[in-house]
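In this view, the complex is presented without one of its protein chains, the others remaining in place.
Presenting subunit A:
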Amino acid sequence: MIETVVLIAIFAISVAILALLYRVIKGPSIPDRVVALDAIGINLIAIVALTSILLKTDAFLVIILLLGILSFIGTVAFSKYLEKGVIFDHDRDN
């Protein structure tokens, strides 16, 4: 019973990732692609959680927090590059 529900949820999230992948490939501007990649990261977290339910293990729970942190840092780095042109500035202006 629970396995069927989890499989349906994994299928739905896979369809969502495919739709986001369309936005990554087709997206007119770079920020569209960045936001789509961030949302793909969040959906990957959901898939990892559902897979760990399916496999009846808690060994993947660390990966969830890890993916959240990496997705956040990556999106922040990308948006800072888009805004300023540099990722690490040597000395702040103010």
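Please note the rule applied: contacts are C-beta pairs under 8 Å (C-beta built on N, C-alpha and C of every residue); 3 or more make two chains touch, one makes a residue touch a chain; residues count from 1.
Here, contacts and distances are computed from a predicted model.
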Protein that the absent chain corresponds to, by UniProt name, given "Cytochrome ubiquinol oxidase subunit I", "Na(+)/H(+) antiporter subunit B", "Nitrogenase protein alpha chain" or "Carbon monoxide dehydrogenase, large subunit apoprotein": "Na(+)/H(+) antiporter subunit B"
Selected from A:L21, A:L55 or A:I87 as touching the chain missing from the view: A:I87
Option touching the unshown chain, where A:A12, A:L55 or A:A77 are the choices: A:A77
Subunit A, residues in touch with the chain not shown (by the definition above): 59, 62, 65-66, 69-70, 72-73, 76-77, 80, 83-84, 86-94
